[in-house]
Each structure stands twice: as structure tokens, then as C-alpha cells.
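The complex appears here without one of its protein chains, the remainder shown in place.
Order of writing sets the labels: A and B. Residues in every chain begin at 1.
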Amino acid sequence: MTATVPPATRAAAGQPDLRRSALSLRRRTTNRVAMAAITLALVVAATPLFLVTWTVISRGLDVLSWQFLTEDIPNSYRRSGGGMAPAIVGTLVITGMAALLAIPLGVFGAIYLNEYGKRKPLARVIRTMADVMTGVPSIVMGLFIYVSFVVVVGAKTAFAGALALACLMLPIVIRSSEEMLRLVPGELREASLALGARQWRTILTVVLPAALSGIASGALLAIARAAGETAPIIATVGLTFSVNTGLFEGQNTALPAQIFRNASQPFAAAQGRAWGAALTLVAIVLIFTMLARVVVSRFAIKER
Amino acid sequence: MNRKLLSRLLLVGVALAMLAGCGGGNGGTSGNNNQSGGSDLSNLSGELKASGASFPDAYYQEVVSAFKEKAPNANVTYNAVGSGTGKKEFGQGLTDFAGSDSLVKDSDGVAAGSFLYVPTVAAPITVSYNLSGVDKLQLSADTVAKIFQTDIKKWNDPAIAADNPGVTLPDKDITVAHRSDGSGTTNNFTRFLKAAAPSSWKLGSGDTVAWPSGTQGGEKNTGVAQIIQQSDGGIGYVDLSDATESKLAFASIKNKDGQFVQPTLEAAAAALEGAELADDLTYNPLNAAGAASYPITSPTYLLIKSRYDDPTKATLVKAFVRYVLTDGQALAKEVNFAALPSSLQQKALAQLDKVQS
Partner (left out) sequence: MTTQTTQEPEQPALTGGGGGVRAERLFSLWTLATGLLVLAILALILITTTNEAWPVLRAGGFRFITERTWDPNPQTGDAVFGALSFMYGTAVSSLIALLIAVPISVGIALFLTELAPRRLGAPAVTIIDLLASVPSVVFGLWGVLVVAPALVHVYRWLNDVLGGIPLLGDVFGVPVGTGRSFMTAGVILAIMITPIITSISREVLSTVPQANKDAAYAVGATHWEMITGAVFPHSFAGLVGAVMLGLGRAMGETIAVALVIGGATAITPNIFAGGNTMAAIIVQQFGESTGLFTAALIGLGVVLFAMTIVVNLAARVVVNRAELRMRGAAG
């Protein structure tokens, strides 16, 4: 008999019905719809990723060839043939130089924040401003190097581009390195200090090696980020159609700048070059990103 | 790998050539040379840097490539940075000559009297459009002005229909494309409208004008061509060379004599004949008289210094510009630029004799 009593009577009897079906239809639907919407958000975000990857790969592969990777850029957009070698070399030279500038400085900056500055007001200010600096638009960084370096020296060079990219990388390296230094257990430092090592030796020989792979992975991500920057390159590096490995002599070019220039051309040849350059750039960025992941996973294993 | 090595070697070669050029400059005894550059170009060596207008860029790049074959040791680069920047860099001495579609103003930073104008080629500025189903279009200057001011918003507007009797125009929105960067092409196009449609055109003229909202800006002639290419119902002004290469359709424009004329090299040449030449060899072929003249024809000039301190530089500049004005003229047609009429060509060559060193 009791088993067939409708739920309402049960509730009235003072025993709350906790079954889902007891919820009002409105509340149930709201919940369902909301949960579906949340899951849908992920799908919505994943769609452009797949679309852009697919387009870049399918259109880029049409153009990509050994010739594309090794030949000079045609000096007229409408010409077909030629390649992107100057832009590939330019990207590697400029980004490499930027990394050489930004990574050591960034790591030392992080050492200051985590080992010396800690919770001091100055360290807090630097920390916040480094965060703010990651938000400085890249075109502004390009203008900054243009007025403070290109105008002074009187020439657009690969080095100017490297300076601009280094300024963009610096705060990223500082903040990611600091996070890694923070993960190094205090006991390590204490052990080293207790053996009589000074703090600077402790940092250089104990703390830094322990955090090295983490720092390296952060640095690689910063490099990947910098390699894709376009606006500062356009403002500071200029343009060339042939390979230029010199940092200080002559104008240079880079993959992102070439993509930008070729993207607004009506000629199929130029648009093809843009897609090919995009695929090359994405591949370079991906290589650095994956390297970072590999380095991190190694680090994780060591931790255990 | 081999290819890379080759390009390295090439670089070294170019560097050596440059050194050789410099050395020659220091050792040179007398600057004056009577050789007419056309004959033995292969002896020339050195480097020339130039920048300027993007409008004739396609033509200059052809000439640069052809010159390179004749004079393998001479390295000429032309960077299409726009007339304004070209004139500035020329004034600062960063380049050896400059390309410009517009005349030098006081504010350009080039001292008057320090340079000479050399007209090189001319080209029609097309009014290109993209309208499926309409492959023949005629426009009067007034209609063009109203379209680009967005007074006319639809393709089947009575004004357009009046210019095109018997053509069925679709009920489509017009998308106007113009240059987003400062440009000699914009300057010449708007000057034409100002001259030919004074009552309709209200935006004035200049390298940039205040285009109304609802229009689209593209970078360089090619950027404008791309916009037209991409939008059904698009219209914009593009040089003939880029318009042809982008496979755009272009309208016939009503000239001063009331004829609708297609933008062709012949029509541009007719406009050059009808234009009046100033003493410094500048001329204005816009809205020129003559039944066969295409009214939106743009001149373009090279600016060269009237005096080069380095005699080898002077020799090289003269040789290159002479090449542009002689053999180079034949290349113009291939990339859809109009060669100079022979009278003007002779006067332009005479400019070179004024160059001192």
C-alpha cells in the first residue's frame, strides 16, 4: 500500500523527496540547458581551432616544397614560383637573437623576485608591472624600438626586430621562471646554505639547476610566442627579397611579415605563398611548443 | 643545401661587387663620361638604392630584372614604399633616386632645384568592378563621383542605368573600395573627379581623402583589387596593370569629349598626347582632351639628383634611367603600362644631360 502512495503525500508526511524528478520542471530544464551550454562552449571554442588548422594545412601543403623552403622571394607579388627562404632565415635569426637577449635577463630578473625581493614592496611592484608588460600591445613595442633604436641608428635591421621581440619575451620569461623557482623546495636552499655556500652560489649551483627544465620550457613557450609576432617586425625590420643572415647589415624579413603582406594580394601566387608561409610558421611554433612539453614532462619525472 | 650555399656565394659576390664599386669611385679620375649607357652596360658595377611610388612598381621591377641581365655587376633595388616616403628618403640622401606619382611639395623635404623630374611611363587608373552578369559598364564622371561618395548605394540606381542603356543592372548593394594608405593613385583619381565632376564631387583631392562610412580600405592597388575581387557588387580604382593581372572587369569612362573610353594603353597614350607639358617635364594627362583619350591617366616620374658627388654613382644612375627610357620602354607594354610618346621620351633623355657630377 505505502509503495503506491504518490510522492506528494510523502513530502507532506515530512520526508523530503530527494529524487531528481521531484524538482520542478523549470529548475530541471534550466539546469539541463545550462549544463548543455557549458559543454557546448568547449565545442564552440574548438571549432575555429580545427577550421583554421585544416585550412592552413590543406592550402599550405599545396605550396610547400623543397623549392619553397630554399628559394628567394620573388620581387613582384604577381609572379609565381620562388620561395620563402629569406623569411625563414629571418625568423630564425631574429627570434634566436631575441631569445639570447631576453632569456638570461629574464631568468636573473626572476631570481631577484623569488630569491632576493620576495615580498618586498619593490619586488611586488616589479611583479605586477611584469604582468602588465605582458599586456603591452606588440605594435607599441615595435614603435618603441623604432623611436629609440631604428631612428637613432638610422637603419632597419634584424637586430632592431630582435630587440622588440626581446622586450615582448622578457616579462613572459620572468614570470614563468619565477613560478619554476618557487617550486624548488626550500630544503634544497637550506641544505646548501648550511654547508656554507653563499646565497649566489646556492642559487647558481643548486636552485637554478633544479628549476632548469621548467625554466627552459617557459622560455621555449616565450620563443614560440615571439616567432609569431608581426607588428614589431613590420615597424623595425624592413623588407628584403633575398637571404640576409646579418643582424646589423641591411633590412630583413620574417615569416609573419610575409604572411601579412601576401594576405592582401589579389594574385593566387601571392596568396599561395601566404598559406605556405603560414604552415611553415605554425610548424615552427608547434615545434617549440612541443619541445616545451617534452622538457616539462622530463622535469615531472625527475620530480618523482 | 646546395641552394643555400649558392645564395651565400651570391651574397659574397654582391658584397665584392659593392666593394669594387666603392673602390672604383675613389680611384675615378674624371667624372664626365661620354659613353652612351646603352652600349656597354656589362662594365657597370655598383649599387643603386631607390624607393617610392607603388603604382609603377610592377614596371620598375621588370626593368630592374632586365637591367640586371644586361649589367650583372650592377645592383639596383626599388622598394615600393609609397611616393611620400620615397620623396622623404630621397631628400635625406638615403636613396639615389626616387619614384613618385605626384609632384614635390615644400613639405616633402626635397630641396627645390636639387633634383630633376624624369617622366618614365604612364598608366590608366581603371574603375574596376565585380558584378556578376554585367560584363560591360559605362560610367560618366558624375556617376563615378556619386558612387564613390556613396550617394548612389545600389547598382540599379537610375544614374547608372542612364549611362548604360539596354543593360540590366541587378538590385545589389555597392561596396566601394579605396586605398587605406596614402597614395598617388588616390591623388590622381580624386583630382580627376574634382576636375571632371566639379558639381558632384565634394571630398576634395589628395593622397588621402575622408571617405564616407560603409566603404572599404585596402593596402596598395593590390589590396583594393583584392577587395573588389572578393565582393560581388564591389567597385574601386586600381591601376590597369594590377586590375588586368587580378582579372577584374573595368568600366569605360566618359571623357572630356563625351566619349566612353576603355582604359587601354592606346587610350592612355592618346591622353599623353593631349596633355600640356611644363618646362620641368611635369604634365597633367587627367581629363585630357581628345576623343580617344582615357580621362583617368596617371603620370609617374623618377626623381634624380641634379648633382651626384660620386661620379660612379652618376654614371650608374644615368645608365639605369637611360635604360628605363630606351630599352625599358618596350617592357612597359608587357606589364600594362603606357610607354612615353617619342617627343616626350627625347625630352626625358635630355634631362639626363643636365646631371652633374
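Following the convention adopted for this analysis, a contact is a pair of C-beta atoms (placed from the backbone, for glycine too) under 8 Å apart; a residue touches a chain by one contact, two chains touch by 3 or more.
This is a predicted model, so every value here is computed, not measured.
Asker: Using the document's definition of touch, tell me which of A:L100, A:V140, A:A191 or A:V294 contacts the absent chain.
Answerer: Touches the omitted chain: A:V140.
Asker: Consider the whole complex, including the chain that is not shown, and state which of A:V63, A:A130, A:M180 or A:A269 touches that chain.
Answerer: In the full complex, the listed residue that touches the missing chain is A:A130.
Asker: Specify the residue from the set A:T55, A:S80 or A:S297 that touches the hidden chain.
Answerer: The one listed residue touching the chain not shown is A:T55.
Asker: Tell me where the left-out chain touches chain B, residue by residue.
Answerer: 81-82, 84-85, 87-88, 107-109, 130, 153, 173, 175, 180-183, 204-219, 223, 227, 230-234
Asker: I need the residue numbers on chain A that touch the omitted chain, in ascending order.
Answerer: Looking at chain A, the ones touching the missing chain are residues 23, 27-28, 30-31, 34-35, 37-42, 44-46, 48-49, 51-53, 55-56, 105-106, 108-109, 111-113, 115-117, 123, 125-126, 128-133, 135-141, 143-144, 146-148, 151, 167, 170-171, 174, 196-201, 203, 224-225, 227-231, 234-235, 256, 259-260, 263-264, 271, 274-275, 278, 281-282, 285-286, 289.
To be clear about the criterion, only the chains that are shown with their structure count from here on.
Asker: Spell out the residues on chain B that touch chain A in their complex, using ranges where they run on.
Answerer: 3-4, 7-8, 10-11, 57-58, 61-62, 64-65, 79, 218-220, 222-223, 225-226, 229, 242, 245-246, 248
Asker: Where on chain A is chain B touching in the complex?
Answerer: Residues 70-72, 75-78, 85, 239, 242-244, 264-267, 270 of chain A touch chain B in their complex.
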